[in-house]
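Handing you this structure, nothing more for now.
A single protein chain has been omitted; all remaining protein chains appear in their positions.
On to chain A.
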Amino acid sequence: MAAKPFVQIENVTKRFGRFTALDRINLDISEGEFLTIVGPSGSGKSTLIRLLVGIDDVTEGTISLNGTRIDTMPANKRPTCMVFQSLALFPHMTVGQNIEFPLKLRGVAPADRRTRAIELLALLRLPESYYGKRISQCSGGERQRVALARALAFDPQIIVFDEPLSALDYRLRKTLEKELKDLHARTGKTFVYITHSLEEAMVMSDRIAIMRSGRFEQIATAEEIYSRPISRFVASFMGEVNLFPVIGRADGTPDWPAGAISARPGALAVAPGWTGVLMARPELVRFLDAGQAADFTLSGTLTAEYALGSRIQYSVDTAAGLVTVERPFETRLTAPVGTPVTLGWDRAAVHLIAEAADGTA
């Protein structure tokens, strides 16, 4: 990361009446970065980007861009542009007029506006014939591209995205995620994207910020968040992971409050009194044949099998609760549901998350 941050959000608090939507947020964004903010509904992610572009005002704290404070500037003076969830394309204008709108505001001559709009249509892989089309004649994916073209025409320092893909069907969303990542690479702009899907964030982002109840839970690369989540909340955001509560005994060996897991002596050392959870990803848990060993073993009964396409997911009922196991489709088990099985995984596959005794991170 650069020595001096491009965007610096310092101690930002936003209150609506007595409700605190954002609580002393700090975030630095580098120039040209693709940062995604992930969080459940009501976590404050939309509020944060509305403060960033200036639609709402901060209650406390400062936002700076290139060392200049922008939180006191009105929205129409800030070099930021938002792609709205609804896209906010103007229905009474054509595709071309929509793209040219920010240029028209800036007083660019009609001929130059048109040239730029057609360039942008090409950049977004829309045919030139779309220039005169009505917004209502465009499909969902095409509207997405028009909204992006309009944002690029404005040529802001930062483009902010408010879940613009959430209304689209799965396949189109997957295509556009890749296009957006590609567009980011080609334009070199700073993108700030918000979504409630960590999966979506992982496809596109340089860094991911996980938000919870108006605060950041973890800000890191996709890889870091995937393999070393800082809390149970972050871990559970990625879908099905196996979490086993752990308490450190006085002799430094683990105790399993939810049910016994056999650990090879010395496989896991925990400080006396340490409280937390052990995370084991479903794809790193194996079915052990008789005689096979692993650092951690757990026996149970196979209760369900789900085909996920390229992978198969199994549910195993054990003394420590239901455990999820995933493996490639090619290695599908021959054993039927109801068969007793032994599960095993190794020290390298686990990640420990420390928690306070009451379960909070």
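By definition in this document, contacts are C-beta pairs under 8 Å (C-beta built on N, C-alpha and C of every residue); 3 or more make two chains touch, one makes a residue touch a chain; residues count from 1.
As a convention for this text, contacts and distances are computed from a predicted model.
Between the names "Aspartyl/glutamyl-tRNA(Asn/Gln) amidotransferase subunit B", "ABC transporter permease", "Cytochrome aa3 subunit 2" or "Fumarate reductase/succinate dehydrogenase flavoprotein subunit", the one given in UniProt for the chain missing from this structure view is "ABC transporter permease". For the chain left out of this panel, the touching residue among A:Gly44, A:Pro102, A:Gly141 or A:Pro229 is A:Pro102. Considering A:Ser86, A:Gln292 or A:Thr331, the position touching the chain not shown turns out to be A:Ser86 (whole complex).
Within the complete assembly, residues 53-55, 75-78, 80-82, 84-86, 88, 90-92, 101-102, 105-106, 134-136, 150, 154 of chain A touch the chain that is not shown.
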